[in-house]
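What follows is a structure written as structure tokens; I'll ask about it next.
Not every chain is included here, but those present sit where they belong.
Order of writing sets the labels: A and B. Residues in every chain begin at 1.
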Amino acid sequence: MPFTYNRTVRFSDTDAAGLVYFANVLSICHEAYEASLEASSINMKDFFSNTSVAFPIVHADVDFFRPMFCGDKLAISLIPQKVGVDKFEIAYEVVVDNVMVAKAVTRHVCIEVSSRSKRELSGELMRWLETNRRDAESAERRRSREAM
Amino acid sequence: MPFTYNRTVRFSDTDAAGLVYFANVLSICHEAYEASLEASSINMKDFFSNTSVAFPIVHADVDFFRPMFCGDKLAISLIPQKVGVDKFEIAYEVVVDNVMVAKAVTRHVCIEVSSRSKRELSGELMRWLETNRRDAESAERRRSREAM
């Protein structure tokens, strides 16, 4: 099963149109990424304020299918994938009541903070990628079997 | 027991000083208020985008005792109290590892949205106030007994 993060839409996520403000959906996806890293015992404080290695986002995109309202119970599942020696990508699906309401992608590069030059993905991150990839694949296989 | 909301500090809560951005602590307290309303079966979408009755915040204050970092596990407990026919106040305590890191208060008035004139607290809100007040009082009594 892909890692799934449950999150209630909060008042501060919304805007005057009464819905979740568009950019906040990407923040919520990033929370799912953080929760998934934590589930692999990665220390948040070290990971996100590391002064030697960092994984900045170089690209993000998001598609919205349905509006999200205050109080909605979101289930965000994510599938990360290595896309180069120094890059990975995460695909997110945001679901409310079994209906997909949004889809997003973030692409990250691994850099040395001082020089901001690229470097190979760290062992810690490789393990996280493998665990989550495997989880996602076994979910995929199960779904294919069920579909037969 | 006062209602307690558990919340992990997320990367988007932090600022370039490496800590939770001060105003976000009030947002996190507001999330605790929302979670407490939900625990009383109050519908979030109706409550927060109601076009007839609303409970805007007229005052807020917050004191910070310790820095909060990405990944910190916050426990926010809240005690609401009626302070007038048309007003209530919520006191929040933010705790990390049994240490109080921040304290906050929000004061709310009940208004009719169209005229923005004050009106008596609704029955729904009165029930929420009573439930949470009672819970907080029994916790208080228990703590006093334990202290004897």
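Everything below uses one rule, namely that a contact is a pair of C-beta atoms (placed from the backbone, for glycine too) under 8 Å apart; a residue touches a chain by one contact, two chains touch by 3 or more.
In this text the structure is predicted, and so the values were computed from the model without any measurement.
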Size of the entire homomeric complex in copies, 2 being in place: 4
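Note that only the chains that are shown with their structure count from here on.
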Inter-centroid spacing, chain B versus chain A (mean Cα positions, whole Å): 29
For the chain B and chain A complex, residues of the former touching the latter: 8-12, 14, 18, 27, 30-31, 34-35, 38, 43-45, 48-49, 69-72
